[in-house]
Each structure stands twice: as C-alpha cells, then as structure tokens.
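With one protein chain held back, the other chains of the complex are shown just where they sit.
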Amino acid sequence: MRRELPIAITFVLGVLIILAFFFDSPTLTNASQSLQNWAVIIAAFALGIASVNLIQVHAKKIARGQDRLDWLYSGALLLGLFGMTVIGLFKGPADQMYQFWFNALFTPGQATVYAMTGFYIASAAFRAFRIRNLEAGILLVSAALVMLGNVSVGEALWSKFPVIGSWLVNVPNLAAQRGMMIGAGIGGIAGGLRVLLGIEKSYLGSGS
Amino acid sequence: MLAKLQSLDRRIIYLVVFLSLAVPLLRPIGLPVSIAEETRALHDFIDALPPGTPVVVSFDTSPGGYGELASGAIAILNHMASKDLRAIGMGFFDTGPSLLESAFAASLYAEKEYGVDYVNLGYLAGGENAIASMAKDLLGSFPKDFRGNDTKSLKVMEGITSITDVALVVTVASGTPGIPEWIRQVGDPLKVPLATVVVAVNVPNMTPYLQSGQLCGLIPSMKGAAGYEALISMKGLGTAGMDAQSMSHLAILFFVVLGNVVHYIGKKTGKAGGDKE
Amino acid sequence: MNVSTSAEVWIASLVTIAIMSFVYKDNPFYRLVENLYVGVSAGHALVLGWGNIRDLALVPMVRDGKWVLVIPVILGLMLYTRYFKKLAWLSRIPLAVMMGIGTGLAISGTVGSQIVNQVRANLVKLNTIDNIIIVVGTFAVLAYFFFMAEHKGALGVLAGGGRYLMMVAFGAAFGSTVMGRMSLFIGRLQYLFGDWLGLIR
Partner (left out) sequence: MVQGRVFSFWLLVVLIGSMLYGMWRARKGIAIKIRRIAGLNAIEEAVGRATEMGRPVHYTPGLGGISAAEATQTFAALAIMGHVAHLSARMDVPLIVTIRQPEVLPLAEESVRQAYLEEGKVDAYVPTNIRFLSNQQFAYAAAVFGIMAREKPAANFLMGAFWAEALMLAEVGSEVGALQIAGTAQLSQVPFFIAASDYCLIGEELFAGAAYLSGDPTQMGSIFGQDLGKAIVALLMLAGVIATNMGSSFFSTLLGK
C-alpha cells in the first residue's frame, strides 16, 4: 500500500495527461487542466522543503557550536532566510526593500560564483586540455575555430573565421545535435515509461 | 624555463585572464561586431509587429545565468518599447520576476506606464507543468501580477485571455525549465512563435530547433546582444563587453596552445613531472 | 571617476569581491557571504511559493468558494509529513501526483518536438554538401548510440563517423562555453567598474 498507492497514482495521472494531450475530449481536457493547476499548487508547497532542510542542518550546527566560525556562517544563512521571508511576507516580493536585498546580496552572490568559472576554464585550458588523441584534437580544433568565429578579433585576423565558425555550428554540429536529440528523446520516453510503470521509483525516496 | 612553466601557479593564469578582461573594458578598442543570421531574424520579426501587439517575455533564469543574458534581454526590451509593443512579463524560475523588475527598470519601458504598456505577471511554480498550465489558462494562472494588482483589470491585458493571443514568446533562458519545455508545451502544440535569449552553453543545442523552424530567432549570449544592439542602433552592455570577449578568448587559446607545447616538450625531454608514462 | 553613493551598489560590490577572493584562497569572508546568499535564495523561494498558494488556492477557495482546491492544499501539506517518521510515507503521494503529471507532459511533448519534427526537418533534397552532412550525420550519430550490435562493418564506419561528428559538436559547445563564462565575468566587472566605481559609462 505504501509503495503501490503512489505508483498507481503516478500511472493513472500520467496516462490521463498523455491521453488528454492527443485526444480532443472536453472531459479529458478539463481533468488535465485542473490536475495541472493542482500540480502548480503542490509545487509551490514543495518550495518550502529546501528551507526546512536548511534550517534543520544549520540550527543543528549552531546548537553544537563546535567552531565559532561555523556559528557565524550558519547564523548568516538563517538571518538571510528569515530576513527575506519576513520582508517578503509582509511587504510582498515587489517591495523596494525586498528588491534591495535581492539585488544587493542574492544577485551579485550567485552571479559571481558562476563568473568565477571563467578562471577555472583558463587554468584547465593550460593544465588539462591535451590533444591526447585524434578525437580530442578534432574537439579542440573545432573549439578554437568556433571561438575565433565568435569574437571580433577572430574576424579581424581572418575574415573567414566567422564563416567557418558558423558553418561548424550550423552543419556538422546540427547533425550531431539532431542525432543526440532524437536518441535522448527516445531515452526520455523510456525513462518516463519506467517511472509510470513503477520500475524507476527513486523519486519516492528510500524506506518501505 | 620549462620547469617553471610546468609548475606555473594557477593564480598567474587567473591574473592574465583578469587583465585580458579588465583592460579592454577600461580602454575599449572598438572592434566591429558581426551580426548572426538568427539574431537578425528575431529583430526583423519584432520590427514587423504593429504597435500595441502583445509579446510575452519570460524570465526563466537565475542571477547566475542572467549575468550572461542581461544585455540581450535589455536590448530586446528596448526594441519592443521603441516599437510600442506590449510587454507581458512572467517567469518560471522563482528568481525570474525579480530579475525582470530590474530589466524593465534598466530598459526604455521604465519611461512607459506599468499596467498599460508592460506588466510583470510574476512566478508560477512547477517547471514544465507550470508552463503547460499557463498555456491552458493564462489569466487563471496569474490572477494577480507580481506587484499585487488584479491581472484582469490591467489595460495591458486587454484582449489577451490565452497564450495564443500573443504574437511571440521570448524566453530568456539558462536552464530547466527553458527552451525544450516551451517548445513542447507552447511552441509546437499551440503554434505560438518562439524565440530565445540564451546562454552560450546551450547555443549549439538550439540549432536543430532553429533549422526546423521550432524557434524563429535567437540571441546567443553577449555576442547576440552586441549584434542586436547594433541592429537597433542602441549601444549597451553587450557592445561594451565584446572587446573583453576578444582578448579573453585569445588568452584562453594561448593557454591551450602553451599547455600542449609545454606538455609535449616536457614529455620528449623526460621532465614531465608526475606524468603518465 | 564617479563612485556610486547607493547602499545597494556598495553592498553588492563588496559581496562580489568577497566571492571573487575564493580563487586566491578559501577564506571566511567568502564563506560568510556565500551562506548569506544561500539563505536569501531559500527565503525568496518561500516568499514566492506562498504567493502562488495564496493566489491560486486560498483566495479562490475563500472568495469564490472553489473548495475543491482543498485537495491540492492537503497534498501540498502532506509533503511535510516526511519529517515525522510514522507518517513519512504519506509524502510520497503528492510526489507521485507531481511525478505522474510531469512525466505525462514530458512524454507527450517529446515525441512531437524532439522526434517527429526533427525527422521531418531532415526530409530534404540531398542536393548540397551541407544537406548530405546533416542527413547522413544524423543517421551516424543515431548509429553510435546503438548498443545491441558491435560497431563493425558498415555500422562501424557509420558509428565511427558519428563519433567524430560529435567531437565537432562538443568542440562547438566548448567554444561557446568559453564565451558564456567570460560573459558572466564581464558582467561582474561591468558592475564593479561601471555601477560602483564609475570608471566606465
């Protein structure tokens, strides 16, 4: 029951959604529309789970209080979480104060973490990207041509770089991407089928 | 010399990349910008729309990806505002609507009237399901806008009850849900023209959709933004960044070549430290 | 030089620099700022999630009497039974609902957009080299991902070609990624040099 019921629900709803997509039936369409509306509401509830997990982990860290720095880090995290929540719930997310903290902390924080990967690609370029065989050679030459085609200096060096770069993207790359897309599409359907049939149930978590 | 290069501190590499980006930003060279075909296609599509036409701009991105998309998103908003198109904003990442607020404020829409010329409908949870749900019932999915107004009462929404009432959807996309989800739930089944401002990593994956017509245009990362800025004759962040792109690309290529040369010379002279036999 | 006087810009710039310091060395400032923004992002998700629940479930229930919406609300609350050992299994039911709907949607859309329309776009006259590469190349890559037969003979040639073609595609992705990563960094520098220090327009 604890395993079978969820699997049965997944199967029935999945099949219903698929049939509603392909068949012109008002009953099916209405049912699928309400279900999707429900799923939005459930997904909205799910957004809180990450916060509960974070609060659990960091409250524990503070309670243990092993390291003064740990205390500071976990405290900062909880301050950010509760601070934003309180402002957001009382004033709404479009409020000026809310946007202030969003723009002052969240935007630069995440944007910079991602930006740092520009450095990592440079050091990997020097230390790790080797023409160790024909395939890696093809890959790196294609990469170099696309890079030179992407930027103005490439065009300044040789006017044909952008032409070659966009040909590589629009012809050989297109063929490869289309092949992979069809393969991945079939793989995705197989994966979905395994979910609907209850063969793949990792999303249900462990336990009985 | 060889030994020194082999044990080059990574921080020196970081410094070179930093300089290759910072110097051209502070002292621009002004290299010419080329315009990609698919960017021109999107420009021409928007250019041909009559004033007042509604266009959906969906911010499906987080601050991490938006760093790459801001210039393109603002360029397209500027173009839409100058053509007096109605901008219907929304987002399927929880960070989308807040970024959209900043983008509206940084574009020509800032001089227009909220609720009449543009609107931010906010966020809908659930990824692909949310897009599908919105496609079936646009107003029902967004009863209130991001600022808390009644959506139905807004003038900008006049005549729009369904996603099929808009002339174009532009998704500013950096992940999932993103372009494949929009194509699956809106573009293909409802035949709504779809275009995207997209992060560079995903540009090669988009070519099958472009060639098949499932996407009608695309602004690839900063290069696309610079091209779009040239098309609408409004220089912005994209154009300003392209010299730095040039120099940093050269730096990366230099490091790949140097790394391989050092490696293979080291291998020949048997000095490669900790290397494979 | 025209240094910003906005508190928002100053805090954002300091956050940027604190995070950038990580490439030099992992340090307490980086950790502190990182924790702070992770907390903010989680709080943000809570706020927007609440907005959806209020506008799509609670208001329609109370104002318009759509009490059927109590079902998704209960299902949503059931997600949180995972924190109570005895009731934990109940949280699988809302997951099953979302998974069923999500999987159904993905399967329905995938056939058309990722398979049928792609095959259809390949139905072209083989009168240019480009068209030949595109069509034959698609077959070749499909052949590469064929697992039930050894890649020998004609299949081997085709699959081998497919693998080389993929290397060109991965090279293109590599090149594009460089532009992406640099764009992100340029974006941060434009903020620091422009919005904060006023060194550039």
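Going in written order, the chains are labelled A, B and C, and every chain counts its residues from 1.
We take it that a contact is a pair of C-beta atoms (placed from the backbone, for glycine too) under 8 Å apart; a residue touches a chain by one contact, two chains touch by 3 or more.
Keep in mind it's a predicted model, so treat the numbers as computed, not measured.
Engineer: Extract the touching residues of chain A with respect to the undisplayed chain.
Structural biologist: For chain A, the residues touching the absent chain are 18, 21-24, 113-114, 116-117, 120-121, 123-124, 127-130, 132, 135-136, 139-140, 143, 180, 182-184, 186-187, 189-191, 193-194, 199-200, 202-203, 205.
Engineer: Name, in rising order, the residues on chain C that touch the hidden chain in the full complex.
Structural biologist: Residues of chain C in touch with the missing chain: 22, 26, 34, 107-108, 111-112, 115-117, 119-120, 122-126, 135, 138-139, 142-143, 145-151, 166-167, 170-171, 173-174, 177.
Throughout what follows, only the chains that are shown with their structure count from here on.
Engineer: Could you draw the chains as nodes, link the ones that touch, and say if you get a line, ring, star, complete or other?
Structural biologist: If you draw each chain as a dot and join those that touch, every dot ends up joined to every other.
Engineer: Just how far, in Å, is the C-alpha centre of chain C from the one of chain B?
Structural biologist: A distance of 13 Å separates the two centres.
Engineer: Any idea how many Å lie between the Cα centroids of chain A and chain B?
Structural biologist: Distance between chain centres: 16 Å.
Engineer: Nearest whole angstrom, what separates the Cα centre of chain A from the Cα centre of chain C?
Structural biologist: 3
Engineer: If I count partner chains per residue in chain A, which residues reach a count of at least 2?
Structural biologist: 21, 36-37, 39-40, 42-44, 46-47, 92-93, 102-103, 106-111, 113-115, 118-119, 121, 140, 144, 147, 150-151, 169, 173-174, 177-178, 181
Engineer: Specify, in ascending order, the residues of chain C that touch 2 or more different other chains.
Structural biologist: Only 23, 41, 44-45, 48-49, 51-52, 56, 98, 101-102, 105-106, 108-110, 114, 118, 121, 134, 169, 172, 176-179, 182, 184-185, 187-188 qualify.
Engineer: Which stretch or stretches of chain C touch chain B in the complex?
Structural biologist: Touch list, chain C to chain B: 23-24, 41, 44-45, 48-49, 51-52, 55-56, 59-60, 98, 101-102, 105-106, 108-110, 112-114, 117-118, 120-121, 134, 169, 172-173, 176-180, 182-190, 193, 199-201.
Engineer: Note which residues of chain B are touching chain C in the complex, please.
Structural biologist: 11, 14, 21-22, 25-26, 64, 67-68, 70-71, 94-95, 97-98, 122-129, 132, 141-144, 180-181, 183-185, 187-189, 199-201, 203-205, 208, 211-214, 220-223, 237, 240-241, 244-245, 248-249, 252
Engineer: Please output the residues of chain A touching chain C within their complex, sorted ascending.
Structural biologist: Those in contact with chain C are residues 2, 5-7, 9-18, 21-22, 34-52, 54, 69, 72-74, 76-85, 88-89, 92-93, 98, 100-119, 121, 135-136, 138-147, 149-151, 165, 168-169, 171-186, 188-189, 192-193, 195-196, 203-205, 207-208.
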